[in-house]
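Here we show just some of the chains, and they stay where they sit in the whole.
Think of it as A, B and C in the order they're written, each chain with its own count starting at 1.
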Amino acid sequence: DFARLDHHRALRTGQAEVIFCQGKQPDHIISILKHLGEKDQNVLGTRLDPQTAELILAHFPDAIYDRLARCLLLRPLSEPTIPGKILIMTAGTADLAVAQEAWLTARYMGHDVDTLFDVGVAGIHRLLGQRELMDQAEVIIVVAGMEGALASVVGGLVEQPVIAVPTSVGYGAHFQGLAALLSMLNTCASGIGVVNIDNGFGAASLASAIVRRITRHQ
Amino acid sequence: DFARLDHHRALRTGQAEVIFCQGKQPDHIISILKHLGEKDQNVLGTRLDPQTAELILAHFPDAIYDRLARCLLLRPLSEPTIPGKILIMTAGTADLAVAQEAWLTARYMGHDVDTLFDVGVAGIHRLLGQRELMDQAEVIIVVAGMEGALASVVGGLVEQPVIAVPTSVGYGAHFQGLAALLSMLNTCASGIGVVNIDNGFGAASLASAIVRRITRHQ
Amino acid sequence: DFARLDHHRALRTGQAEVIFCQGKQPDHIISILKHLGEKDQNVLGTRLDPQTAELILAHFPDAIYDRLARCLLLRPLSEPTIPGKILIMTAGTADLAVAQEAWLTARYMGHDVDTLFDVGVAGIHRLLGQRELMDQAEVIIVVAGMEGALASVVGGLVEQPVIAVPTSVGYGAHFQGLAALLSMLNTCASGIGVVNIDNGFGAASLASAIVRRITRHQ
């Protein structure tokens, strides 16, 4: 009775259950996974450290742990089922971990995902040469730490909704992602929504809500 | 040559031109308005104080100034042309000014907008009784200052994308909207994107980008 | 002579002695415990890390260490002696550690405690279905990290005093509990008092002061 599972949320919000593992005891996570996994559905666990992951994997032979994203899946990902592409971009290679959490979440939720990495604004031509990839997406997720600016530049180039994810990658006056967060919130380009620092999961959830809305009307 | 108008942005991003008036000289604003207004299109000016508005209204007989939203329109609003409702909710009556900026922007961009005011979480039944209005919207904008919590509650109830606008309404440890901003960024409910404090314009722009994307597929 | 025990505080404030162990040397803690334990009374130590706890347990065969709450008791808890229930609620399962510190403190002070875990506002129906439990309490303690909003929602539902405990559970723009703290301080619901981030002990002390006041008049 430490966890009051919200089985109705899927019905209410149309979203599959995702477990936030940070701060939970290993045996709590295992019992939640067992409970949810019974219905033959896949389950995603986020913010899971490698040590705890190892303890958990011992109980679920089919489960997969992604070290970069620090995420666990009870079963392998299936093919995308929802039409409409989500594009995930990063400014630097050091933002990859957060991008990977977003990628896994979006794929887990049934979406088709494209990626475009290391296109920071300090070398703007790398971005401008990738117009086509942007045009093919329904929604664009921009993940950036030291170059929060990337979200503004993208927002000024495209008509699609843009979801900006500040990352904690940086140092000094970066203040664990605060600099990127503020930079993204203040952008002059419109059509941009921001999620919490390092919240790849949240960005993918919002992207999913948008794409599912589009699909529903097709 | 103080303003380098971005005439292509409408083409690139599909969004009508909106002038950010704060910090601009009155005559600059007038000359931009004249220039843009020539093409017989309507123009929206945001963050315009009443004193400057008065100076400007003297030059444009058909222009309208909305004191609550602190916005100016060169011509009256036309009827909505884009299908798909946007719902704007506020937690308190003191959040109305920001909601009104969002309303004007969305209507100016051609959208159909519903409103639901004063449904703060301290009286949660007021919100729960309005399920139908939420169900009819394609996107929901939640405007809240002292009760940033409203965004989480709404995000946990609906499947639509939710855009959260923290407002600077409050006092003490509210720190000009910082408390609401942080509260909205940290919510556990998924499918929520946050814009800058008091940025009704930005929320409507993002809502518009989402709704136009949906419409495009119809 | 490093510790000037305040033997009169129990008389003055009606509260049993509790040792704040963080930052104290193990042998200091042991000698304080010995001194206080002599009078055959139970003693509670809070914010005690597992390594130090082990050193201490070696000297006190009857002592119990609670890993989740990071608290030590010199002797087992006795049955509640003071009438009037305290209800402890948490928003997420990751807030359990702080709730447990509150639970132990309240029980140690002689109170009867109910619990209600994982009722975050992102799934508001989980909370609304627990009306009865709330009605039976004299005071309600709300423990929440990522969803500080829970305190407002509860505060708007009940007539009892509510004590809000922000927790440091979260990440990114959570800033080690600051987001939850600010959110709780700014709530529109009235009848809410806030204690320090992660201060389960303080919440239980305040709840105890209130309940003992009620009892005194019975």
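The rule we apply is simple: a residue touches a chain if its C-beta (ideal position, glycine included) is under 8 Å from a C-beta of that chain, and two chains touch if they have at least 3 such contacts.
All values reported here derive from a predicted model rather than from experimental measurement.
This structure file defines a homomeric complex of 8 copies, of which 3 are shown in place.
Keep in mind that, in the parts below, only the chains that are shown with their structure count from here on.
With centres computed from Cα atoms alone, the innermost chain of the structure is A. Rotating chain A by 90 degrees superposes its CA atoms on those of chain C, with the angle stated to the nearest 5.
Two copies of one sequence, chain A and chain B, touch each other mainly through matching residues, since over half of the numbers at the interface are common to both. Each chain gets a centre from the mean of its Cα atoms; the one farthest from the centre of chain B is C. Distance between chain A and chain C, defined via averaged C-alpha coordinates, is recorded as 35 Å. Averaging C-alpha coordinates per chain places the centre of chain A 26 Å away from that of chain B. Looking at chain B, residues 155-157, 181, 185-186, 188-189 sit in touch with two or more other chains. Chain C makes touch with chain B in their complex at residues 91-92, 120-124, 128, 146-150, 152-153, 155-157, 170, 172-175, 178-183, 185-189.
Across the complex, chain C meets chain A through its residues 68, 92-97, 117-119, 122-123, 125-126, 169, 171-174. Within the complex formed with chain B, the residues of chain A that make contact are 9, 12-15, 18, 20, 138-139, 155-163, 181, 185-186, 188-197, 201-202, 205-206, 208-210, 212-214, 217-218.
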